[in-house]
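With one protein chain removed, the remaining protein chains of the complex are shown where they sit.
Let's look at subunit A:
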């Protein structure tokens, strides 16, 4: 149980490359915090610095108020779960889980008791005498968790612990990791590149990009109030739709047509001193098939007509994909997100809009449909630095 504070922590490699820059995070006792970001954003380096596996170039790391920059990993009383699980192949499951206790010179009876208790929690009892080589991926993952929990460390560090599992098992393990953390109440720092994991697991999420913290907050807050374009595009699946727009006389001129600003948006945009050229963002669920709405509801937003490119019916709702003619929104953040998603070279003339419609929608592929969107929910971003012009604390 411990509080972990990263105070302007920086990692600079000997060749001058800056991996992590001025990271400030305060992790409360018992909190489950997620570090998320595309590969190379510095999240794993940050985790390794907390673990003590990498030196801290500048700044201070405090665990329970004590500076631990210079302490060896073994003296920090922190347990870590690795993506590769890092189980000792020559030891049985029992020996693997007992290893940290043996090193700590805990007496035999206690070791046996603790290992068996952990095995029971993780449903590993019948596998205790097997070698890691004979276990399935999910079982190995649980052994790795077991090795971490047996010694009641001050904190757990998890480096993409579920990435090597197949999709179905990952969802299952996600729930059990979350339950386990709630049950033990141990401070946990969890690194992932998967925004779904970040959204579902953490009390708070830290979004990182290029070694800098972009935003820290609860999953819901990050979703509703992204601080900038990067967070807006990274959090949420399918991700937010972005369109270029021109702000003129309280009206937004967009490829979807002119959108009058609602009071909320106008007030925020004025306070943020919005430029003329902006990028607007709309989440897929803020669209709806216009035929399903009455006039009163329709008046709260705008409508546009477009041809459905692809329609994916999920049963509970339908995802409709449109291509909107005109230029696409461009910014450094969006380019990076596209590169991370591997879709950098997929833009083929016009912006693609993903909408989530009710299951009752009669929209069909290839047919023109009238789509309504909620203008009050739109977010406005400054293309030059990506900041959210409609951000409220």
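FYI, a contact is a pair of C-beta atoms (placed from the backbone, for glycine too) under 8 Å apart; a residue touches a chain by one contact, two chains touch by 3 or more; residues count from 1.
Note that contacts and distances are computed from a predicted model.
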Could you tell me which of "Carbohydrate ABC transporter membrane protein 1, CUT1 family", "acetolactate synthase", "Aminotransferase class I/II-fold pyridoxal phosphate-dependent enzyme" or "Peptide/nickel transport system permease protein" is the UniProt name of the chain missing from the displayed complex? "Carbohydrate ABC transporter membrane protein 1, CUT1 family"
Touching residue (missing chain; options A:18, A:86, A:324 or A:338): A:86
Just one of A:17, A:72, A:109 or A:314 touches the chain that is missing; which is it? A:72
Touch as defined at the start, partner being the missing chain; which of A:65, A:133 or A:315 qualifies? A:133
List the subunit A residues touching the unshown chain? 51-53, 72-74, 78-80, 82-84, 86, 88-91, 99-100, 103-104, 131, 133-134, 147, 157
